[in-house]
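Pasting a structure below so you can have a look.
Only one protein chain is missing from this complex, and each of the others stays in its spot.
Moving on to chain A:
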Amino acid sequence: MENLIALLIAAPLLGAAVLLCGGRRLDAVGQWIGTLLSFASFAFGVVLFADLLGKDPEQRTLTQHLFSWIQVESFQADVAFRLDQLSMTFVLLITGVGSLIHLYSVGYMEHDERRRRFFGYLNLFLAAMLLLVLADNYLLLYVGWEGVGLASYLLIGFWQHKPSAATAAKKAFLVNRVGDMGLSIAIMLMFLWFGTFAFGPLLGGEGEPGMVGDASEGKLTAIGLMLLLAACGKSAQVPLQSWLGDAMEGPTPVSALIHAATMVTAGVYLIVRSGAIFNAAPDAQLVVTIVGAVTLLFGAIVGCAKDDIKKALAGSTMSQIGYMVLAAGLGPIGYVFAIMHLVTHGFFKAGLFLGAGSVMHGMNDEVDMRKYGGLRKYMPVTFVTFGLGYLAIIGFPGLSGFFSKDKIIEAAFAKGGTEGWILGGCALLGAAITAFYMTRVMLMTFFGEKRWQPDENGNEPHPHESPKVMTIPMIVLAVGSVAAGFLFNWQSSFIHWLEPITGHDHGHAPLSAGVITGATVACMVIGVAIAYGQYGRRPVPAVAPRGSVLTRAARRDLYQDDFNHVVLVRGGEHLTRSLVYVDHTLVDGVVNGTAASVGGLSGRMRRLQNGFVRSYAVSMFGGVAILIAATLLMRAV
């Protein structure tokens, strides 16, 4: 059964290779090849899942050693896979949601000439993401990490003829490099201090303590912070969050798959996977929770002000991942809930993005919500599925977001002490803002009067429902959005499933669970009510009003790009200029000066060679005199 693990990755990898190397012959069927191989990978995942369920909870770790990759003295890196409950969860999410989005893309990208290439990139992404979550050591994980970065870059910039898309791809790539540096430094530190980066010996497991158990807290804090930096880059957490909004330039299925459901959660995976390190480094954990809390508010505030439907959803993604990171930073109290929220978020956020894509598909690719309005009549299926996703994300009781988010808020309070109160308060506030901005999106898109106008060519959009190939994935995801939370909570099944890997701790909540749940629901209702007051009862202006200071700041992503520009870009430019100056004057000066002086010396010495035998003889005579004198002198001293 272990041998199936490699096939999980091999199927989409094969698809990528075939589609990207296959040439134009495959243009007609390329999308189906990609989709088929994605579903094949999902099927392998389901088989493996069934196999795992049949085993004892303690026996559910499968490993597959494929080959020895690099072996230099004690530096040993293997291509080996580990399938346990944590990676299994990810495998099902990635291949399941991924396959649905492949299917959806068949309809969405129908008219795109470079469709084959698009599906090749999607398959490449699946393979890299699976490699990331299945790797048995950090170095191989790093390969997958870079692989998803590459796929993300290629897909954000897929419509490369648009300068904005090309720029966004570049920006995502560059910001991610900063995080990648963190991961590579963390791996180097692991090798330096522990001599290995394999999960088993390093982190322990199956009752065995790993090497990190004996390490000093300082070392683990350093590694933990570097891992957090990596997670911030990939998961768009403050301060490396700036790329996610721009990444919405990519085709909408890409936003759904990569920038909502899967890749951006890689950071959460990394932190949960490295739980053994963070558990032993409380300082690093505290930083993780702070990053999570700041980001969940940051993303939520940004989401409130965006008129671009995808950017509003991107802000929401950032915010929801903030919840996950916050939960992951809480340690064993939160790991399970981080992953649970990750999965439910995968369902409803993918569904929301696909819904947004469906709306854009019907509205001539218009993204400005101020030009929507009243679409519920034109797109009933999209409206219902989007609506269910909306209810899930705001935490409507009974739907999946309610269960997972509520647990995270509880866990935050359960952290205890002042920290617990602050973190829990932030999480509650975030829940209220979430309800506000999601209600805003919902109202501006599907309710109120129609606000679309003919464009300059006189083409008026004719909103219409999307084809079945697009609506079916949306329906499936909507079902997941509704049911997942309940299923996961049924007899704490999800906790029991993940507990052997992540451990679980109930913590000491200062308030009873009922009180917190009540507060969460109350916050949600307040958020919805404010949004309804602002956008439901009053007509939405077609042109955005100037807004308050906070609104304007949020529209500009809270000045994150301005900050980056002033501090990093300008600073970098100044640094570069001064280095260039030093290079030109000092380094080149020394080099050229040396060359010039050697050349000058050469010219002068050359004149000694005047062609006269008498001069040569004199020089020989002088030479032998010096030779003799030197020999005698050596004896004298």
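Assume contacts are C-beta pairs under 8 Å (C-beta built on N, C-alpha and C of every residue); 3 or more make two chains touch, one makes a residue touch a chain; residues count from 1.
What we mean here is this: contacts and distances are computed from a predicted model.
Missing chain, UniProt name from the options "NADH-quinone oxidoreductase subunit N", "Branched-chain alpha-keto acid dehydrogenase E1 component", "Spermidine/putrescine ABC transporter" or "Glycerol kinase": "NADH-quinone oxidoreductase subunit N". Of A:L174, A:L487, A:A542 or A:L601, it is A:L601 that touches the chain left out of the display. Counting over the whole complex, chain A has residues 595, 598-599, 601-603, 605-606, 608-609, 611, 613, 615-617, 619-620, 622-624, 626-628, 630-632, 634-635 touching the chain that is not drawn.
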